[in-house]
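What follows is a single structure, and I will ask about it in a moment.
Omission of a single protein chain aside, the complex is shown with its protein chains in their original locations.
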Amino acid sequence: MASIVSVNSLSVSYRSGGRDVPVVHEVSWGVAEGRTLALVGESGSGKSTLAGTLLGHLRHGSRITDGSVHVDGKDVFALPARELRRLRGTTVAMVAQNAGHALTPSMRIGRQIEEVGGDVPVLDLLEQVRLPRPAELARRYPHELSGGQQQRVAIAMAIAARPKVLVLDEPTTGLDVVTQRSVLDLIGALRDELGLAAVLVSHDLGVVARMADEVTVLRSGRVVESAPTRRLFTAPQDPYTRRLLASVPRLDDAGLALVGETGEREIRPRAVLSPEAEVAVSARDVTIDYGSSRAVHGVSFDVRRGEVLALVGESGSGKSTLAWTLAGLRTSSGGTMIHASGDLARLAGKRPLDLRRRVQLVFQNADTSLNPRRSVGDAVRRPLRFFGTVQGRTQAAARARELISDVRLDPALADRLPAQLSGGQRQRIGIARALAGGPDVLIADEITTALDVSVQADVLRLLDDLRRERDLACLFISHDLAVVRGIADRVIVLRHGVVVEEGPTEAVFAEPGHPYTRQLMAAALEPDPDARPLAADVADWADAAEPDSVWTDHGHGHRVRRWRPVTTDGTVPTERTVTTEGVA
Amino acid sequence: MTTLDTAPVAAPVASATRAARAWRTLRSSRTALVGLTIVAVHVLIALLAPLLTSYDPVANDASHALLGPGWEHWAGTDQYGRDVLARVLYGGRYALGVSVAATVLTVALGTVVGCAAALRGGWLDDVLGRVLDAVLSVPSILALLVIVTALGTGPAVIVLAIAVVYVPQVVRVVRGAALAVVPADYVTAARARGERTWSILWREILPNITDVVCVEFAMRASWVVLLISSLSFLGFGADPPTPDWGLMVAENRTAITVVPMASLAPIIALATLVVGLNLAADGLSKAWGVDRIREGS
């Protein structure tokens, strides 16, 4: 089959501080008509730069130093301005990473789609991307849509002029799993329907496994490996590819996966928790309000020393709100939260010093959690001095270096500024800072979300080591079920601030009782083109919890909020009362 | 497998990097360097004025009035026979002295209040915002004139008056910059530790807005110089025999067709100083990437 896109030994450089920094180095690849190629890589691999070149787009300051890009037989970077404009939209179209930023805020949706040109009416396009009530939607402004809807509008805009090649730059990053799943399904369907060739840029191997026919793995601007999808996932040749694949957490891991240099996986069995382990934090019926809306609604749990309890949910589930409240950064409006040495219902400023020291929060984004103008050693020393853990400057400095090596970093890094560290190193410093006070409760708020997958594996392992060494009670907040599967001892699934299911990790993953849990599992994508979803698709359901019977108990602490199935027209199909067996 | 991450770049020591960083910024921005050089030259001239000219800037000499530029008087003389060059050289003392004092006071007060407002938020911030807006709504020149007529035209009064007029604007800029820092997780972390407001301000916020404050200082200084010269021009600033640029323009403007140099020389001095300050502000803000915050004021 003829290739519609061909990139020949392309090199791109970025001009910075008076010298050229190569971003892409002699990269060649191509896509045949109607096929989907995925460009995979971690941050800094040059994959987004490559995607832009298909439309003749380079960032301010970048330039082509060698090679060429041909799309539909035309040399993109040799085209005159007028023809390049015609190429964009009609031959190649791009769906940008973050639709919320990619849509013009001051223009109505309909107008933005319309101006692309093409013969398809706007309303048909909106219908084609499965948006409800297109006529009304076309008159809205971007900020009036949800993230998933914005992404669908961006897709409608891209296919408006019926291009031949669709470039998808991280099309689902930032969307919730369930939304991601439906957007991917949509893209797949449209691609087949319109016979498009697609270039998918992604860091997510699960997405790639599901969507691509062929995969090109990039690292630091060079091609590491290119292969058809199935072969790449079943028999990766390059050690980097193997390590990358092995680093992805799986839904069926029985414990934390430890990844070797060449990509061998070893599953570490879960830590055995002694039955006498003391309860570190006990929360009962915690309710938290955000102005007039309720973010967390009557959540109860215990975390014991040495235990990892995971709070899982999509955005808006209240999981991070709960974490910040426990850390004393927000007030609760009801219920109790007790720690062995004090009441956690009070704000941090009003807690006794000892309690503040014992409950520590690690932030999601290591880039903003360290003061960019202070050395990382300073970041660790400050809580040491503040909590009075050590006396004197020299002792504090020595202890800070110890802590930095405790998080498996070179103590010589103490004099660096955060900007001189990699993302993974910064997150370790964030953990070291939390450990400085000698806490017994660690609240980890999405601490691996912003990290590349190989770095994520290392940080997870560090966290697992630390809780074993220090007997930490750990509250692990995450949206990613696969990550939780490896590290957590127990899981709580939150939806709109309400607990729908909780129990030991093994039990919940083996027999998810609540349809919402099953929905999350079904939407999770495994890095395996042949993977069957862990749970079947789920029918509609409704909450059936009564004040005096909220739970269905499955034994061993595994309990599920009561629910009942609902048919699409809103009626209860059978007279069966509460069921946790699900619907057929 | 152990993960002892090693350094990706050579390791400079953080404390030394602050000075080095400032120097690198300067070197990378030619604009800032040129601007600061111009300002430095002005400062030097003001300090060394007695060595650069042998004339007394306030001595009248009726026999030599209204001379054009010549060997004896390089820039000529004014209507009272005073040497124009000497007056311009000495004039920098008044302009720089008063402006630097006024700017330091203004920026210091504005920074403290602005940071506190951003950090505390709530009703304090609301009330402060309202009051500052009300103060800003009165034209600064009118406020200045009223204060100066009430309290006299001494340098101390002018410094105070400028602080009253400009502090609200500095507060706005600094508050805006600090608001961008306050939600950062490192500030949250300090709050979760239970650190005191002052400690957060000093350790976490100030180091991250020094660039904004520096740019604001240069920018504000240029405005203050302009304002002071306008005040002198109107007859409300420096008292007549004092060598001051604004005053000189006012005095010699009527004779501009006879001795243009007597008006032009102070204008050139004034303009170069302000251009220097503006270039410094511009260059620094571009090098540090804070131009948006400032111009939004």
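For clarity, chains are labelled A and B in written order, and residue numbers in each chain start from 1.
Going forward, contacts are C-beta pairs under 8 Å (C-beta built on N, C-alpha and C of every residue); 3 or more make two chains touch, one makes a residue touch a chain.
Here, contacts and distances are computed from a predicted model.
Enquirer: What is the protein name, per UniProt, of the chain that does not appear here: "Cell division protein FtsX", "YCII-related domain-containing protein", "ABC transporter permease" or "Thioredoxin family protein"?
Expert: Options "Cell division protein FtsX", "YCII-related domain-containing protein", "ABC transporter permease" or "Thioredoxin family protein" considered; the missing chain's recorded name is "ABC transporter permease".
Enquirer: Give me the visible chains that the unshown chain touches, in label order.
Expert: Taking every chain of the complex into account, the missing one touches A, B.
Enquirer: Considering the complete complex, identify which of B:Val135, B:Leu179 or B:Ala255 is in touch with the unshown chain.
Expert: Only one listed residue reaches the unshown chain, and that is B:Val135.
Enquirer: Sort through B:Asn60, B:Thr210 or B:Ser230 and give me the one touching the missing partner chain.
Expert: For the chain that is not drawn, the touching residue is B:Ser230.
Enquirer: Using the definition of touch stated at the top, determine which of A:Val24, A:Val71, A:Met94 or A:Ala507 touches the missing chain.
Expert: Checking each option in A:Val24, A:Val71, A:Met94 or A:Ala507, the one touching the absent chain turns out to be A:Met94.
Enquirer: Using the document's contact rule, name the residues of subunit A that touch the chain not shown here.
Expert: 55, 57, 60, 85-90, 93-94, 96-98, 101-107, 115-117, 141, 143-146, 154, 157, 161
Enquirer: For subunit B, which residues reach the chain that was dropped from this view?
Expert: Spelled out for subunit B, the touching residues are 130-131, 133-143, 145-146, 149-151, 222, 226, 229-230, 233-234, 246, 249-250, 253, 256-257, 263, 267, 270-271, 274-275, 277-279, 282, 291-292, 295-296.
The rule is simple: only the chains that are shown with their structure count from here on.
Enquirer: Rounded to the nearest whole Å, what is the centre-to-centre distance of subunit A and subunit B, using the mean of the C-alpha atoms as each centre?
Expert: Once rounded, the distance between the two centres reads 48 Å.
Enquirer: Considering the complex alone, what residue numbers of subunit B touch subunit A?
Expert: 1-9, 11-15, 17-18, 28, 184-186, 188-189, 191-195, 203-204, 207-208, 210
Enquirer: Give every residue of subunit A touching subunit B within the complex, in rising order.
Expert: Touch list, subunit A to subunit B: 17, 258-261, 327-329, 348-349, 351, 353, 356, 360-361, 363-365, 368-375, 377-379, 382-383, 386-387, 408-410, 412-413, 415-417, 420, 422, 424-425, 428, 433, 437, 458, 461-462.
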